[in-house]
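Excluded from the complex is one protein chain; the other protein chains are retained at their positions.
All chains are identified by letter, namely A and B, in their written order; residue positions are counted from 1 within each chain.
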Amino acid sequence: MNPSPGTGTKCQILFTVNGEARKVLAHPMERLLDVLRNDLALKGTKEGCGEGECGSCSVLLDGMLVNSCLVPVVQATGASIVTIEGMSAQALMIPLQEAFLECGGTQCGICTPGMILAAVHLLEKTPEPAPADIREGLAGNLCRCTGYQQIFEAVAMAARRMVRK
Amino acid sequence: MVTAKDIPGKNCISLILDDQPCLAAETVNHPEEPILLLAHADCRMLRKAVDAVSIEYEPLPPVHTMEESERQSTIIWGTDNAFKSYLVEKGDVEAVWKDAAHIVEGEYFTGAQEQLYIENNGVIAAFDPEDGVTVWGSLQCPYYVHKALMALCGLPEDKIRVVQMETGGAFGGKEEYPSMIAGHAALLSIKSQRPVKIVYDRMEDMVATTKRHPSRTRHRTAVSKDGQILGGEIEFTIDGGAYATLSSVVLSRGTIHAGGPYYWPSVRIRAKAVATNTPPHGAFRGFGAPQSLFAMERHMDHIAQVAGISPVEVRRRNFLKPGQTTTTEQTIREDIDLDHLLGRALELSDYAAKKARFAEENRSGMRKKGMGIAAFLHGAGFTGSGERYLNSLVGVEAGADGGVRVLVSSAEFGQGTNTVLCQIAAEALALPYEGVMIARPDTTVVPNSGPTVASRTAMIVGTLVQSAAQGIKQTLMKTGLLGDNYTPEQFRASCGQFIRTHGALKSYARYEAPGDVYWDDEKYRGEAYAAFAWAVYVAEVSVDLTTYAVTVDDFVALQEVGKVLHPVLAEGQITGGVAQAIGFALYEKVVWQNGRMINNQMTNYIMPTSADLPPIRVFFEQLGNVHGAHGAKGIGELPMDGPAPAIVNGVEDAIGVRFRSIPLLPEDVFEALQPEPPRQQGPSSTRGTT
Partner (left out) sequence: MRADPAEFRLVSPGDLQVVLSLLASEPTEWLPIAGGTDLMVLYSAGKLPNRKLVNIWNIPELRQIEVFPDTIRIGAACTYTALRGHDDVSREFPLLAAAASWTGGIANQNRGTLGGNIANASPAADSLPALLVYDAEVTLISVRGNRRVAYRDFHQGYKQTALAADELIRDISLPRRFSGYVSHARKVGARNAQAISKVCLAALGIIANGAIRDARLALGSVAPIPLRLHETERSLAGKKIEPSLIGTVRQSVEREIRPIDDIRSTARYRAAVAANLVVEFLEKLATERTRA
C-alpha cells in the first residue's frame, strides 16, 4: 500500500470477508464496523456503543473475536474476516442456531450476531466449556433482554451436540 | 435547517398533555432540549455544522430535585410544579392510630434507570407532497407516533404512515420518545424534500432520552401487636423531569401498587409527579410499580422488626385473600393463595435452612450472607378505565391460499409478541403455528390495537386476536364452506372458495370492557386492573466486607401469571426482567450534574454482564382462572418489581443495615458501615441509610 497517503486520501484495502476476496476503497481510519455495514452492506454487524463495551459489533478477524468498532480498517488489510452473514458456512452454526431457538437465547435479537460470534470463538478454543468458561467467554457481549441465562443454556447445548458428533 | 418557525402544525409532541415542544422556541426547560435541527447529505459534515452554531442562553433558576420542586420557590411547570396528583382513600385512617401497638415509619428512594436497549433510537422519515410523511423506525407504539406526527405536521390521518421496523430492545424506552425523533426527521424531510435518517449514538441516546422516574415513598403504618397492618398513610412522589409526557400514567400505576399484595383495612395514598429541569422521565418496564413496591417490601421487613416477627410471618399475616379488597377497593375475585406461593418460594430457595446457616457462618469471615424475600403483584393491562378509552381493534385476515395474517399494531421488540399472537390465532383456528403470520406494524395496514405496553399484549390483544380468529372460522362455517373438525387442508380450500365468491376474508374484534368493571377516575377507586399477576421472589445475597460489594448468589422467581402461553419465552421474560432489576438494585446509577446525565456511556453506566448475575431460577404456578387468551395474564413487567426489595432485604439480613435507597452501590455499603459520617459528600454518597 501507499506508505504515506495524505489526509483525506482513501486507500485500497484487500481482505477476505466470509470467504470471499473483497476490495474496498476507504479512509484508513474508517472503522471496520462502518466498512462492513456501509461499503459491504453487511448489516448483521451492529453498533451498540461504539466504544468496545457492548460486543454487538463483534466479528472474527483471523479467527480472533474483536470489536469491529475499535478496528481501523487498515489493520484488517490482508485479514480474513467472518461476520454473522458468513456464519451459515460454518459447521458450528446449525447447532448454535437450533440451540438459540430451543432455549430462547434470542429476544430482541440485537445482541445475537455478536453473541453467536463470541460463542463460536469460545467453542473453537474450548469445545467443552464449563459454565464459568461460558460466562467469561460472553462477558464482553451485553444483552439487555435475556439476563443471559438462556444464552448460556444455548451455548452449552450446542457444545454438547457438537462434541457428541 | 429547521427551527420551531418551520413547524407546519402544532409545536408539540402530542401525547397526554401537549406541553412538550418538538423544538424549543423561546425557553429550554432541560439541558438536552432540542432547539435546532440540521441535516446534511454527508452525516460527517454535520459535526462541523453543529460546531458552527452558537446559542446564547439567559439563565433562569433551575430546579433539580423533587424537594426543590415541591418547595415551589421556583415554578417551572404549571402553577405548582405538579404534573399530576392522586388521592386514594379507603376507610378511616385517622381512626387507626390510637389502636396501633406500633406506628412504623420509613422513607424510601429509587434512582433513575436507563433502559439501555442495545439498539439506540433511530428513524427514517420521507416526505412526499402526495402521500405525506412516512416514518420507519425502532419503536414500540406506531399509533403514538402517528398521532404526534399528525399534530406536528398538520396533516390528516391518511397522510401519515408509521412503520415499526425490527426493534433492538425497548423496555418502555421506545414508547413515547420515538415521537420526538420521528418528529425531527419528519420536519427535516418536509423542509429538505428528501428522506432523512436520524440514528442516535449511545452518548446521545443516554443523555437525551427518557429514564425510569426517580421516586421517594414515605410510609406511616399503624400495626397491631401481632404485626397486622391496621391502616396507614403512603406518600408517593416521582420526578417527572421537565414535561408531563407519561408521568401521570406512571404515577397511577405506582400509586395503585403502593400497598403491595397486602390487605389494608384503611389507607390514604397521596401521590404526586413533580417537575424538575431534567429530560422527561418516562416509560420503563414496571412503570412506577417497581418504585412503590420497593418501598412497600422494604417497609414490610421494617414492620416485622418492630413487631418482633419474621419477614415471612409479617407477610403471611397481611396477605390479601380472595374476597378482600385492595387499596382501591377492588375485590379480589381470583382464587389466589399467597400463603401457598410464599411457602413454595421458601421451599424452592431452601430459605429457612440457609437463613439459619448464614446467621451462624456470618459470625466470622469477610463474606456475610443473607436471604431476602419480596412478595408483590402486578396489574395486567391499562389502569382503571384506560383499556376502555383505548378501544383497541384487532384484525385477522385469511388469503386465498389459506394463509392467515394477524393484523395488530402491537410491536415485537423481544417480548415474543409475534410468536404468542400467532400461536393464539393458530390455536383458535386449529391450524399449525406455521400457518399463521403476523403483519408488520404499519399504520396503513394494521388497525390500532393500542400501544405495546403495560404487559397488555398477551392478555388484552391476545384475547381480541382469539375472537377475530374465531370470527374467520365462524364466517367460513356460516357460509357452509367449513364443517366442524376440519383439517388445515379443508381450511385452506374453504378460504379460497370464500374469497373467490365474496372477496376479502377479514375479521375484526374490538375491545369490550367487561360490564361489571367499576372504576372511578376522580376518587381513584374501583377495579384498577382486569387481572393481577402475583409473585414471591427470594434472593440469596452476599456482602463482601473487603470490597463492600453485594452479589446475588441465587435467585428464585416464583409467579402466578395465569396460563403460561409459551414456557420458553415466558421464562426468558422473567430472567431478563430479573437481570434488569438486579441492575436497578445494585449497579445502575445515573449520575446527574445540573440536570444532565454525566455518565452517559456504557463504560460508566454499569449494567450487569454475564459475569455478574446469579442463576435465576424461574417457576410458574397456576392457581386461578381469569379472562384473557386462555387465561394468560401479563408477564413482561412483573419481574422488574420484586428483585430490588428482595435483594436489599437480603443485605439487611446479612449485615443488619437498613438501606432505604437504590441503587445500592459498594460505596453506600461502605459509608453505612463507618462509625463517622462522610467528611464531604462524594458523587455516590449514601442517601437514606439509617
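Quick note on the criterion: a contact is a pair of C-beta atoms (placed from the backbone, for glycine too) under 8 Å apart; a residue touches a chain by one contact, two chains touch by 3 or more.
The structure presented is a predicted model; accordingly, all values stated were derived computationally and were not measured.
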Give the labels of the shown chains that the missing chain contacts, considering the complete complex.
A, B
Decide which residue listed in B:477, B:549, B:623 or B:657 touches the omitted chain of the complex.
B:549
Pick out which of B:101, B:598 or B:657 touches the chain that's been left out of the picture.
B:598
Where subunit A meets the left-out chain, the residues are 1, 3-9, 26-31, 34, 50-53, 55, 58, 64-67, 69-72, 74-75, 77, 118, 121-122, 136-137, 139-142
May I ask you to list the residues on subunit B that touch the chain which is not drawn?
44-45, 47-48, 201, 203, 366, 545-549, 587, 591, 598-599, 603-604, 606, 608-612, 665-667, 670-671, 674, 678-679, 682-685
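Convention: only the chains that are shown with their structure count from here on.
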Subunit A-subunit B separation of Cα centroids, rounded to whole Å
32
Provide the residue numbers of subunit B that touch subunit A in the complex, in ascending order.
115-120, 166-171, 201-202, 413-416, 568-569, 571-572, 575-580, 601-603, 607, 609-611, 613, 615-616
Given the complex, residues on subunit A that touch subunit B span 46, 48-51, 53-54, 56, 102-104, 107-111, 134-136, 138-152
